[in-house]
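All protein chains but one are shown at their positions in the complex.
Right, chain A next:
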């Protein structure tokens, strides 16, 4: 089984040289720690910065420079600041190459739910609906099951949707799957996790790829 850090590490292998990337809050944020050394990528934060750098030292903290998770950040040489409207312009206009975000549920046709539990939790969608509606390349980073042990990979989402038919790839603590023709396709299993176990905790329809292999972290 993968730790949250290892999920991020696996996703980092999907980064390509020259990619502009938006990372959501939670596990996705960790992806920035594992950029392969031989490639250049730039991280966008939808509150208005491209070229996000690491968290600051105590001396370098600036209240005017934060990420979308409201954390203090630094910028790298070549960074730029812009306003929210332009920021979503670059998202809607598909100038961002990859979006990585968390989810509460994903369905086998690529629907995603991550913003609301009716009557219990209403935090809002933030930028997630804009991101999933426009991005060509979306990776979901999440645990395979919820705290009650129930599958988060479903035939149909039970929670209010964030976007429809938009998710392409899912990396969980157990597996890497893609969405193919309305079904989950199992492509990689986490080390020491069996295919049968993954099937047992995947409520949606699951096909095992003939090339299914053990994940390399």
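Note that a contact is a pair of C-beta atoms (placed from the backbone, for glycine too) under 8 Å apart; a residue touches a chain by one contact, two chains touch by 3 or more; residues count from 1.
Quick note on the criterion: contacts and distances are computed from a predicted model.
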Name of the absent chain as recorded in UniProt (options "K+/H+ antiporter subunit F", "Twin-arginine translocation signal domain-containing protein", "3-oxoacid CoA-transferase subunit A" or "Ubiquinol-cytochrome c reductase iron-sulfur subunit"): "3-oxoacid CoA-transferase subunit A"
Per the touch definition above, residue among A:46, A:97 or A:203 touching the missing chain: A:46
Per the touch definition above, residue among A:26, A:102 or A:160 touching the missing chain: A:160
Among A:92, A:168 or A:183, the residue in touch with the chain that has been omitted: A:92
Candidates A:65, A:101 or A:153 - the one touching the absent chain: A:65
Interface residues of chain A (partner: the chain not displayed): 45-49, 54-58, 61-73, 81-85, 87-88, 91-92, 119, 122-130, 133-134, 160-165
